[in-house]
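Structure in structure tokens, see below.
One protein chain omitted, others in place.
For clarity, chains are labelled A, B and C in written order, and residue numbers in each chain start from 1.
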């Protein structure tokens, strides 16, 4: 289903539709086939214009077996079509899915939807009986048959898929190209032949305002590419030290492919080694990155403190998943924010930024690296499973439009007899200068113990107070380089301001648009430091409603920063994105 | 000095004085003798009544070399006495300490204090020249000579020290008893003989209101003993899995001694193993404990999440030190509060309580264990270097006055065919029941993945939301078992409420007493959940001033909890306790 | 004590490994071995605790109807240690993957071995990260092409046997998922061994590393590529049982019996109980093409266990102690009276 879904998405994108996808899969590699917990889903939302969410409810549900139907029937709109493989609805299948009666549709209360019950397995077998393929391989083509049907329903030409199949199998399995084309074609025709399909949709591509070259991109891919872009713009080789963990692994995997751009990946023995090798690489002068998800971030806590203390540039990517502990590894959540902000011993400030859509991961990762390298600080980039695995069409930018990245390297040579003072700061930014091992005369030592500006160990109370304050102020002054907040929606002042951060962007935007101009909306990409105009902007509203996929962590953070403001919370902790509908309701309640 | 200081303290305590001590030592084992950074200090504050702090400024400074003088001269009161070993103030000594002139007293601006410059080294050698001891051993007796002098100054009889020496050396080195007595006696006499000592102090013991048996106790010792007490009261053997780290190690060391009370200590390979062995021990039915300091707490983050998720009783002790990173290992701070509250991935609530004085560590540790065992939750006990190493006299309690600890063990046997549902909760407390491996019929599985009440893995969104809410509410309901806040000082309502938590108690109390009834003061031993009457109590005051040894972490936490309250901050991050003087000033500024 | 059967160890949870995954067979062997162990040692079912980390293989506790702890990635060994020390009466089995035990959990693994804590560790070595979908592990072959090594790894794998011995292991056995009978035998031996028993099970991940152990499991060739070691028996192998291991002065060598002057007499007899760690190291280290891979119990020596040590020390200190309860503790040392 994952492949079928993404093929359909790609095809729609090329056709010119806006789209957003959301794969939702179980934690098991091959979860027991046919059970409700084993259902793997792929959600595609297409529209004429830009689509901001994968959608709450669907127009077409494709359920290849009773379990898939059971798991997803509740998401069908009133007038949805439900397409099922009749062959899978036998006694065993029904039992495995835990149906108690014979009629799954009535049992689930969806008997009034448009039901298309087709013997897809039989039809696929029939279609390929002369193909010479073995029975197992034939069965796998079921999805292709179904895709053919979906193409008919959405009035999609098959050419894109044909050329995809040709490219994909040309070298290794040219013999399967024709059978796949055939079964796709047969599915399409079958759908057009049967009279049960009442209406086909045509989602006409909008006249895109923005011309250019587009591609689909997932958040994890975009994160990897954004880091590679920062490597290019800074001239520093990329080093990524990571340990695999769902849903962040794909970033490491993607970077591992791009050794051609000089990227080095080190799959470490654990998360601690991941970040510590990255810290070593940062010291040696690479653009250093470590990628992980919640539990891995916990393990990196101590070493993040080291990076803060040594004032080395480092990007820590956390693709959040459902917690606490191992939690719900394949589900999405925003519940690591507290940990990102506060999860270290001592006074240990780190810059924190968040991506708001799959494609935005590119810019967010680029920005994270730029801030890290120019401000000599570790930066946490918060992504989410929803963003990392999700995808959207993206107008491909040109690297010439991105700024250079200029780390504060030491210049020239030191006068004879003078010692390099590694923690002396730029008076404006409070950033220290960076001397790389290998540079003659700049020998110095860094580490986790408190030091003075000269880099000498110090337990002097006044020095400690000063360094604590300077490290905090250095991070605070990053705000000077950041864009100010702009309204995403609604008037610049009013009774209610909706606030979001991270991957809820698309859902909240859709919700506030639905509500209209009575509400305003602002979205935070920068969490620490906050954009410079945050306080002023907040002061223009009566109430502030923070919507987030946790128990109110950003709201609490804002309350602490802006005491006296009326900051309210709308939260969801279900391992699932918001539904636009529930947002609309929650927002309207505050109006 | 450490030994001499604690001898003086013990003696004063027995004499009936109130007292408070604060050892302050460098990070090196044998820091280079004679340098300012190598100075090891021991602060003793005695008084007629209860003494709440080790004091800001001193009446008598004993400086055995120029470096010690340089490091501490600024703490001398206007009329203080300064006692130095003249022999150590030679050229080398002065140079090592970095003096630029010949006169250290003028250079430091303390020439107007009462200076007692005695050739202590020479006198000690002289005193012991016939003792038969080797020269090295004789030199070590300098401190004893000085102690003799101090005993004279404070009108202390020498008997206590005599009997201490006899006990200590009786078995292994009986030959050193007499020489030590002699040198002590000679020091005492020397002080009484020389005419330079203008006045001797007599700190008369107050009529203690509370009769009973007293002892001196350090915070780390009290923590260990409080845990042993909880082990006794719950009937569960104590298991402590820890990794050594300053300033928490002494708890592990203390427990290791008390195998006779059935305590098992496991010095683990690292902090992660420390907590994970403790979690295993908790599962197996021991009272499980892990002890650490900041960097170690960072490493335990992930496993704390496991304990939250598995809902197992566990006490995590964090003896805070200066951070971030390795920071200032031997200095004190309160900067791990954020990490204690928020340093875990996902929504991961833990109970957090804090000790407020060395002796209070006993009750705090007992309480932490009681809450953990009765509410099936990990509990964080926050101590501080200042408390752990500091000491005070303590009226020894009787164990019969402590409550029983009753974990929610499963009772009886399960009806045939019924399965144990490990995460079913008590409707009142939301606490689950505890079945120990080895009990027939209660076989069940726990772990870090989200589960339903039956203990079966579940990624169901509604179940996750429910479990997240229940875990949070379970911790919140602990407040029902906690004492409510009572005023430490001042009227029950007013313009300004001073708030403190943890080891700042003595200093703040002294400060508000100095200011008088115009200000009120309340101190938090319970951080999460907060005492039930917190909100109501806060509502009775105009302004709230939170004083803490970090950048304002508790204040921010309170702001998030009680939006709308006027919560202000007074902070110090110097690796040192508050001074009473600076507190008075800060509080008065807000009045 | 009721007689237990393999059904008693089967939980009501659906087994969720991929069809064809080698883990199924290891689970089956364990469910067959434990009734025998229980019989031999008089253990009731409730004394078993099955602990695991995170990974496909670490799902095992859900499939066993015993007490179970599915902990966090890499930490199973530490959790097991805590359980065993807290209550030595329990019998602890542990399931962990090559990533779980040797990557993130490597430190706990070697320390448990060093301490010789009496737990039984089944190491599911499929030479890949299964659960996270196919990244290389510390046992993946040099050059392995995986999701995180699209151009091949450039790092040497651990040989778990060598690592165990280097950490002073007292029990090490190796086998393959498909060797049901041998696995029962090994698991029983591990249970009887007092100390830390490590059982390396070479398992097949059909999805991400299919056929990794093919040369050792394929019935047509496996007899030539493996030698099953049993204490007191000669180290003979080969389809026709005509090959064996000899000692040629400094090293072990594989020879054909009857060729080059070697007779069955020359073939080494396996001594699993010898202290000589050099020979066990050499046996654990053997690999093709020159050597067969050693299966069976390679080392099984006695030494003091950590859990016994802790328990005995507590007992002996208690026996001699002057402080018997907390009231006495509080009053020990210097105290004074206020009257």
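Basically, contacts are C-beta pairs under 8 Å (C-beta built on N, C-alpha and C of every residue); 3 or more make two chains touch, one makes a residue touch a chain.
All values derive from a computational prediction rather than experimental measurement.
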If you put the missing chain back into the full complex, which of the shown chains would it touch? A, B, C
With the missing chain put back, one of A:228, A:328 or A:467 would touch it. Which one? A:228
Among A:117, A:410, A:449 or A:469, which one is in touch with the chain left out? A:449
Given A:266, A:355 or A:475, the one touching the chain that is not displayed: A:266
Contact with the hidden chain, among A:165, A:278 or A:479, goes to A:278
Those residues of chain C that touch the unshown chain are 103-104, 106-107, 110-111, 114-116, 138, 151-152, 154-159, 162-168, 247, 249-252, 276-279, 281-282, 285, 303-304, 306, 309-310, 312-313, 316-317
List the chain A residues touching the unshown chain? 10, 13-14, 16, 164, 208, 210-216, 225, 228-229, 232, 237, 239, 241, 258-264, 266, 268-270, 272-273, 276-286, 288, 302-303, 305-306, 310, 395-399, 419, 436-449, 456-457
Kindly note down the residues of chain B that lie in touch with the hidden chain. 27-32, 35, 38, 243-246, 249, 252-253, 256-257, 259, 265, 267, 269-271, 295, 325-326
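As a working rule, only the chains that are shown with their structure count from here on.
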More contacting C-beta pairs: B-C or A-C? The answer is B-C
Per the centroid of Cα atoms for each chain, what is the distance between chain A and chain C, given in Å? 39
Could you tell me which residues belong to chain A and also touch two or more other chains? 27, 295, 325-326
In chain C, the residues touching two or more other chains are 54, 72
